[in-house]
Structure formats: C-alpha cells, structure tokens
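Please read through the structure below; I'll follow up with questions.
Shown here: the complex without one of its protein chains, the others still in place.
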Amino acid sequence: MEERSKERSSSRKNIYRISGIVLAVLIALLLPVICGFLESGAYYLNVINYIFVYTIASTGLNVMTGYSGQINLGGAAYFSVGAYAVVILCNAGVPTLLSVVLAMLVVAFFGFLTAVPAAKLKYHFLALATTAVGEVVNNLLTVSPGGITNDTHGMFVKALVLFGFKFKSDASLYYLLLIMTALCLLFTWAFLHSRTGRACVATRDSVDAAGSCGIDVRQYKIIATVVSCVMIGFAGFLFAYLNRYISPDTFAAGKSTMFMSMMMLGGSGTLFGPFLGAVLITLIMELLRGIQGSGPYMQLTYGFILLIEMMFMPQGVSGAISDYKYKKDRRRMEAAGGDGKDA
Amino acid sequence: MKKAIRFVSMILCLVLLCCCLSSCGQKKEEEGNGDGDLSGKTLTIGLVSSLADNTGKLHQEVINLFIDKWNKEGTLYGANVKLVAYDNLNNGAQDTEMSIKCVQKLLSSDHAQVIIPGQLSNIIQAVGGLINDGEAVGIGLGLAPTWMEQGWEYVYRTALNNNFQIPSVTATMNSLNQKNIAILYQNTDNCLTFRDSIKAAAIEDGLNVVAEEMLADGSGTGITGQITSVINSDPDTIFVTAMGGSFGTVVKQLRQSGYKGMIYIGQILMTTEVDSIGDEEVNGVIMCSPYVSYERIEDCNNDFVKSCLQEFYDKYGYCPVDDQFYKMWDAMLLVQNAVLAAKSVDAADMQKAISTLKFDGTAGTMDFTKGSNECYYGARAWVYTGQGVGGAPVALEDWLTMDVSKKVIITKQS
Partner (left out) sequence: MNDTLKLILQLMIPGLCLGCVYGLNGIGAALLYKGSHTINNAQGAVVGFGALLGYSLQNRGLGLISSTIIATIACFFVGVLLQVGVISQIEKKAPIYVVIATLALSIVITNANYLIVGSYTYDSAVILINVSKYLHIDSVNVDILWSNIVAIAVSFIAMVSVHFFLNKTKFGSAMRAAAMDPFAAESCGISVVKTRAVTWGIMSALGALGGCLTGPLFGVSAGIGIAAGAKGNTGAVLGGYGNMYGAIIGGMIIGIVETIFGYIYSPYQTAFTNALFLIFILLLPHGIMNEKAIEEG
C-alpha cells in the first residue's frame, strides 16, 4: 500500500517535471513572439540576449573556478581575445565559420600560454596573476601593435552571417544564442561526466588525493583552463555580434569581476549556477535602471550585493537553496523518527 | 538535472512576469488636437551619462531647467516634456556596453524622441548607429570628428568639432612664432584623433613636432617620465589633449617640472581645475575655444552667455564650472527650436526641420543649414592670466598687452 502511494507520488512528480520542461522549452521558443506583442519587447529581448552571452562566459569560468578550483580574475582577457580575433579575421575577408574556428584556436593557445605557468600557482597568486593577464591584454588592445584593434577608437561589427543567413534582428540572434547556450551547457555537462572532467573535479576537491590516485594534477589543471578559456572566448565572439561595437573599455577589469560575481552569486560548481547568476545580476541592474533617480546608486548596489553574498551565502543562490532543502529533509526525517536514520 | 530544469523554467517564468508587469504601467500616447497645438503630446528627452558624477548632475540640471520652463510656459505648443536619464557608469568609467543598453531602453521602452548620449566621443560612436536606426534625434556633446564621419542623419553636434578648432590653434602658434611643438595626449578616441589631426595640420603649416608622448590614464600613475621627455626636447610650446577633468593634473605637473612656456590645451579648463593648478602656474595656459568657464557671473562680458549663467544661478544657486553647461544649453536650444519649427514632437519631423535652423547659441550663431549636422565652425584663442580669484581667461590680444605675459616664455627663437 505504502509503496504504491510512493510510486504514484513519484509518477506525479515526473509528470510535473515533464510538463515543467515542456513549458520551459515552449516559453523559450516563443519568447521573441511574446516580446513582439509587448510595448518594450525589443528592449527585453536585447537584455535576454546579453544574459545568454554572460551565461556562456560565466559557465566557461565555472569550468575553471567552480569545477577545477582555480580562481580566474582575468576572464575579460579571453573574452576580448575571442571577440577581437573573430572580428579582425572577418574584416580581413576570412569566412565567418573559419574565422570563428581560427579565433577559438587563438584563444586556446593563449589560454595554454597562461595556463602552463599559472597551474603551479596557489589560488591567491593565481588571482593576482590572472588580474595581471587581464590588465596586460587590455593595455595591448588600447595600444595594439600596428593598430590592428583600432586602439581606443573601437571597431564596428557587421551583422553576423552564418550559412547565408544574416543575424541582424534581435529575434534571430535570440534563437542563435539560445541554441549556443544550450549547447554550451550540454558540453559542460558532458565534459564533467567524462574521464577528464571527473579528474578535474578531483583535483579541486583534493590535490593530494587526486595525485595519489595517479591523476596528473598539473595536466588536468591546464586542460580545465584551456576549455574554460575557449568557452569564454566563444562568448566574446557572440558578444561582439550582439553589441555590434567593441572597444577596449568594454573589456576592462570590471568585466572579469562581473563574470566572477555572476558565477559566485548563482553558485559555483553547479551546472545552472552561472545561468542563475547571469539572470539575477542582469535583472537587478536593469530593474534598478528603470527606477528614475537610482542611477548613481547602481554600482554601489552591485558592490553591496556581491559583498553581502560573500558574507552570508558564499555558495551562491543554488547553494543556499540546496542547503535549505537539506535542512528541511533532515527536519522531516527527524520528525519521522527512527525511519530517517536508516535511510 | 531535472531539478535544475525545473529551476530554469521557474526563472524563465519570472522573467516573463517581470516583462508583463513593467509593460502594464505604460500608457499609449494621446493624439494631438491638430496643427500647431501639441497639448497632450509628450516629448521625451533621453539622457545617457554618468549621473553620479558632477558632469551628469550638470547635464540633468540644465535639462530640468529647460523642461520646467517649457512645461510652465507651454513654450513647445503646450507639449509635455519629460526627462528620462540613465546611468552608464560601470566600475568608475562610462562604458560603451552600458550605454548601448541604455539607448536600447530609451528607444524601445521610453520612446524617446531626443537622445543625448553624453560628452564622450567613443560612447557617441558606439550608440550613434542605434539612434540613427531608431530614428530619434541624437545630440552628441563630444568633440571628436570620428562619429560625425559615419554619415548618421539623425545625429547632431552642439559643440565645436576638433577639426574646426585646429586651424585656429596652428594659426595662433604661427602668429606667436612658435615653430617647435611637443604633444602630450591621452589614449582615448577623442585625443588620438586630435593628435593625428594636429600633426597633419602642423606639417601643413610649417611647424615641427619635436616630441609626442602618451599619458597614462588614471591618476596616481607616474607621468613624470613623459613630461621630462617632452621638456627635454626643448619645444617652443606644448600641446596637451586629454579627457576633460585631467588637464589640471597635467598642467600642474608640467609647471612643477619647471616648464615655463605656453601650454595649449584641447578643451577648456573647469574652474575647479584652475583652482587646483594655482594662480601663478595657470598663467600662460592657452586654448582655442568658442567659450570659457567662469567662476563668477560678473567675469563674463558676453550678454547672451551672462543671461544663461544668471538663469542657471537663479535656479540652482551656483555658477557652473564646466563647459558641459554650454554644450547642453545649446542642445536644449536646438530641441526648442526644432520643435518650434517642426510644430511636432515627432523625431522625423524635427530632423527635417533642423536642417533649416539658424539661431543664436552660447558661442554665437548656431548654423545647421550647411548640411553637415554641425553648428559651430570657429574658435578664438583665450589665455589664462592667473590673476584674481577664479582667473577668468582673457583674449590672446589682451593677454599679450598685460604684464603677466612677460613671465611666460612665448617663443625661444626670438
């Protein structure tokens, strides 16, 4: 009798889940249409597009920081290299798809270049070193050799053309970004469940234990860094075509902090944490922007959110939620008496 | 995994809810009552600036001054005018990405007919295309020629293009027999184009550029090396182009390093900067500008400017320290005249009307009839004397007759 009711409740749960997923997918697919009916739909769609880009970037950061345990405060460097490399190659007449591939190779090489010496640094110094990487790259963008980045004048970006289709409207970009975000999340999931991914997580949890299991810690740290850099660089490429204008000030140190704060606020080391963080931070900022007279306090609020988050829930929102659930479960088990202890 | 997916759907619903909620509050604009009467219509002026700092505050104050006046007196055929201001400050600097988001919001959410994207040229460059495509009247306060070269029909400038300032700079140098010039520049869009144009103009007019050095942006970084290098190249005069607000530091450091010649600056000094440099040291700082800033209204001897300053002073109780005041004042005059001429608050009508406009602004006649979207075409040379409180600058001819000019080495060749 009891088992049957359990079964029934779990099958009901499954129905809820499936209908939830279907609803989510439906909403995600129809969002541009819905936005078309809204008064400020174009603006909302634009904001959602930025959320997708930042989700990809902070998911990339999550691979390095959340899963492999190496802090990176220079995310903007890889972001900018990805953006600039694609735009420069495209302007030189290289086909878009090829230039994206080439640009990702550039980012990967660049990531490798910094990962090799950085893999032996402890986290505080890794924080310092990655900050410096971010600074150096930003400096080189402003005074580039031969002026290839057009220095502080910035570069205009033409509309993205892929397979003969021109991604000019926000709606078309939305679908592109939606697919790319889904693919990136899927890739991250697959990566984490691969042998390499598991090894990376093991190095985060305990370097010594991982080493004693025969894992080459340094090698996996480098792999995680390169994968992470490529994902951030890919987000940079999408950003360039979304923003349609890139200049060095967009890739300043503040951007690295933003990626970090998105990842931390959502919950580092969780698959959907970065997405959650990107949504929360972008929404909070945009809602604040909507309140007249709040302008001067926007940055202050952003700082405070980050500070309070670090003080009271460093595991992020998803960490706090699972913490709450865990406590609730335990309370229920305790209330049930001896039953809970066995389970 | 499934838990997470449920989470995502929840978030998406939340986003949707937010979208719906915020769109509920908005009303559709009412139709006007026929030609020449715009009562019931709304003119929305959008401002994108760093609202936390003094520049943004000044921008808002000038716009609000005009809006209050218009709404009270019904100047714009009874149209209701409102200001929507968004902040684009991101980690202590105005950021192009933030500005793009602000302009998107202004266009699609607030339906602003007039958008003023602040005073930084790289930001105007970044958002100009959006404003043009969104068919709103954009008024840039930046000085760089770059964004005007994009051919955006809807984007105007109510300040002096650097390229129109340069001929007066080189002419002044030639008239003072200053043949060897050194250039100090900051690494911004505006300053780089200014440096390139001045180098080209200098070669054309027979001047030598003996040294050029880049200044690190951000205070607290050593610029002594650059300044020593420039001074050691033994120039007749030094030309400085930097962001508004950082001239003070550069001039101060030049004087502290023992430079006694004239210093050309690309923009006017704020009165606070004049104070921070000090009276003795500001003497001999020269600039080519349509206007200058005053610490007291009495120092000003142009009646039009004086009345503008007085109006501002009556409302806010202080005298603006910055040339942003004049640029924004001119922008507001442009809006006023455009609406009056077009008899409409529609951006497309205003855009058509502007090309026929010619009216008085803070720096003389603002002439939009030349089809270049520019209004001012010339500047005159002003020199700071460093005498008296505030040290309002005087015209070059007057300065040359004063005693203080003898303390400055004008040219090394004579």
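Here the chain labels run A and B in written order, and each chain numbers its own residues starting at 1.
Please note the rule applied: contacts are C-beta pairs under 8 Å (C-beta built on N, C-alpha and C of every residue); 3 or more make two chains touch, one makes a residue touch a chain.
Quantities reported herein were computed from a predicted structural model and do not represent experimental measurements.
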item	value
Among shown chains, those touching the left-out chain	A, B
Residue among A:I15, A:L29, A:L105 or A:L128 that touches the chain left out of view	A:L128
Hidden partner chain, touching residue among A:S247, A:T270, A:Q299 or A:S318	A:Q299
Residue of B:I100, B:I115, B:A182 or B:L215 touching the missing chain in the full complex	B:L215
For subunit A, the residues touching the chain missing from this view	71, 73, 117-118, 120-125, 127-129, 131-133, 135-136, 139-140, 143, 207, 257, 260-261, 264, 296-297, 299-300, 302-304, 306-307, 310-311, 314
Residues belonging to subunit B that touch the chain removed from view	50, 52-55, 57, 91-92, 187, 213-216, 218-226, 228-229, 232, 245-246, 248-249, 252-253, 256-258, 270, 272-273, 275-278, 321
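Quick note on the criterion: only the chains that are shown with their structure count from here on.
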item	value
Separation of mean Cα positions, subunit B and subunit A [Å, integer]	37
Touching residues on subunit A, where the partner in the complex is subunit B	16-17, 20-21, 23-24, 27-28, 31, 34-35, 38-44, 46-48, 50, 142-143, 151-154, 156, 189, 243-245, 247, 249-250, 252-254, 257, 270-272, 275-276, 279, 283, 286-287, 289-290, 292, 294-299, 318
Residues of subunit B touching subunit A in the complex	1-2, 4-9, 11-13, 15-16, 18-20, 22-23, 26, 51-52, 56, 84-87, 89-93, 95-97, 100-102, 104-105, 107-109, 122, 125-126, 129, 146, 187-189, 192-193, 214
